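Only one protein chain is missing from this complex, and each of the others stays in its spot.
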Amino acid sequence: MASSSVEPSPSLPLEDYRRYGRQMILDGFGLEGTLGVIDHDTVQISNLQRQVLHTEDRVGMAKVLSAAEAIRQMNSRITVNPITAALTSANAVELLAPYDLILDCTDNLPTRYLLSDTAVELGKPLVSGAAQQFDGQLCVYNLPLKSDGQDSQERGPCFRCLFPKPPAPEMAGSCEELGVLGAVTGVIGNLQALEAIKLLAGLHDGKPSLLMFSALGAPPFRSVKLRSRRPACPACGVEGEKVGRIEETDYVAFCGGERPDWVARGLGV
Amino acid sequence: MASSSVEPSPSLPLEDYRRYGRQMILDGFGLEGTLGVIDHDTVQISNLQRQVLHTEDRVGMAKVLSAAEAIRQMNSRITVNPITAALTSANAVELLAPYDLILDCTDNLPTRYLLSDTAVELGKPLVSGAAQQFDGQLCVYNLPLKSDGQDSQERGPCFRCLFPKPPAPEMAGSCEELGVLGAVTGVIGNLQALEAIKLLAGLHDGKPSLLMFSALGAPPFRSVKLRSRRPACPACGVEGEKVGRIEETDYVAFCGGERPDWVARGLGV
Amino acid sequence: TSLDIVMSTITVKVEFGGGLELLFSNQRSHRVALPARVPVSYSNPFSPPSAAGAEQGIQNSEDAPKKPVDLSYLIFWLRDNLLKERAELFIENGTVRPGILVLVNDADWELEGEGEYQLKDGDEIVFISTLHGG
Partner (left out) sequence: TSLDIVMSTITVKVEFGGGLELLFSNQRSHRVALPARVPVSYSNPFSPPSAAGAEQGIQNSEDAPKKPVDLSYLIFWLRDNLLKERAELFIENGTVRPGILVLVNDADWELEGEGEYQLKDGDEIVFISTLHGG
């Protein structure tokens, strides 16, 4: 799926969590809200190896409807809002504004920059996962920071702070092009869900970090401490110190020009 | 599910993998074989939060049949052998002998010791995952070792080498008792699948290690280098140096006596 | 390429996991300062664990023979100073209970000499019990 978001109404007394953590049964741990899923694409047979919400029967169905059906089968009380649309710079703010956080589950760079810029504009954290071949990366961009456990007004870096320029197009590729082991996507997807839960439940430590995973590595995981946001960042930087303006950005051109696969994925921005 | 196993017929030239890894599309990466799933239990509504193969519609169905149905919906070419039986010391060797490796996805200690002893007896690796609350552990027991990348005849430690005695019953508890965050189970389950794939495809580095995961930790993952097997281990030790005999073991008594939940789970060994 | 200068105390990081933290105020991470040299008699041979706890614990006598502080000393120090309940769930027959895995800087302590491992300033020592849910 291109991206999905969660909007909780924290009707449970989450602040009691730490106190009663020993006693409580975690599956009583709950959040109410709406889960939005945005994607313009239909289920392909080649998706099934890693996008485990879909089934052979639903090949050809809109991905967001297939995902909503899978979630309904597991838990019919969850409210899912399936949005069959390609995310573009024209609709991103409107589509994502109703949600408390954004999950980046995309497979292409232009959408990753678009989601990051939109998350900054909306002031929401972006839980970003990526997977290729045997490797994965996980990061929360625009993270609400805490110091000594207390909320601060500060935010962690955005995607553009860390990667002001996309990698050379020659070195980029989507999962369909490069391949990815389904279980790598599964590890990263579950870790994204955990970061989202920690953020919504107030359990996140509020320290920006990047988790790198390599299925063949020893050790397989490496956690990296990240910088603060970059004052010169055109997206999240300090007014007057920004270099460049993202309003002018053509996301596809920025990432190396019109490549047929990106256009096919609906990013003819 | 209690445990599941994979039996590959390596009909693809896996030894070519490393050579062609750059060119190959990973989802062409395939293994043929039979996936066995062993469990005596039926789907409960409380399982759905973490056992994502099941659905609300299939509550009450045998777990192994529900799992087989879910796999069939995703990939109808996979051969699944669902075995509706409680694993006991009387049937474990016979049930697990046909498979090349064993996955321990159980939720109780007596079955963990039984699976480890059986894996040692059958000379098969045991990919073991465990999850409780916010934490998880992953380890391959009885791992075929490699040194300098070459296969050796040696095996890594078994579960009993590392944990010769179970924790005090007061400190033990299953997921149903203590609770577990569904995404923690998902992270560990996907990592188990990856270890199984690495073993079957000859990509495992053959060095025994334990991966510890804590969803709230910073860093969340810790990789630990493990000892060799223990010559005095009653399961995998050296003949003549073993202390104790596992043939005499009553698995339930060994883990602190008959607790109603273990008996209810079919472990009235 | 570096010379150690004799210190009178060292600090190690101690972590508990897999449920063991329940014995230690439900706190997973601790910083522990220990004397760099300790009496020989307190860990070799082990003194048996006692219900009396701290009273029978480690005493620093000025003229007792000494040795560099080791992992065995830490185990008894934890029993006598941090353990809140049920010492028998942590120590058995003069060492950690067999169901507990001890890690020294991310390696199984058996690779490091077990209780005889000499602690260094900044070491990270982890005690875990196996998890078994799923």
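The letters A, B and C name the chains in turn, as written, and every chain counts its residues from 1.
Operating definition for what follows: a contact is a pair of C-beta atoms (placed from the backbone, for glycine too) under 8 Å apart; a residue touches a chain by one contact, two chains touch by 3 or more.
Note that the coordinates shown come from a computational prediction; the quantities given were computed from them, not determined experimentally.
*Asks:* Among the options A:83, A:140 or A:162, which residue touches the chain absent from this view?
*Replies:* In the full complex, the listed residue that touches the missing chain is A:162.
*Asks:* Which residue from A:35, A:67, A:114 or A:130 sits in contact with the chain not drawn here?
*Replies:* Only one of A:35, A:67, A:114 or A:130 touches the chain omitted from view, namely A:130.
*Asks:* Could you please point out the chain A residues that touch the chain left off the display?
*Replies:* Output for chain A: 105-109, 112, 129-132, 135-137, 159, 162-168, 170-175, 178, 180, 185, 188, 210, 212, 214, 222-227.
Going forward, only the chains that are shown with their structure count from here on.
*Asks:* Starting from the mean Cα coordinates of chain A and chain C, work out the distance between those two points in Å.
*Replies:* Each chain's C-alpha centroid was found; their separation is 43 Å.
*Asks:* Please report how many Å separate the Cα centroid of chain B from that of chain C, as a whole number.
*Replies:* Taking the average C-alpha coordinate of chain B and of chain C, the gap between them is 32 Å.
*Asks:* Give the residues of chain B that touch two or more other chains, as numbers and ranges in rising order.
*Replies:* Within chain B, residues 178, 180, 223 contact more than one other chain.
*Asks:* At least two other chains touched by the same residue of chain C: list those residues.
*Replies:* 22
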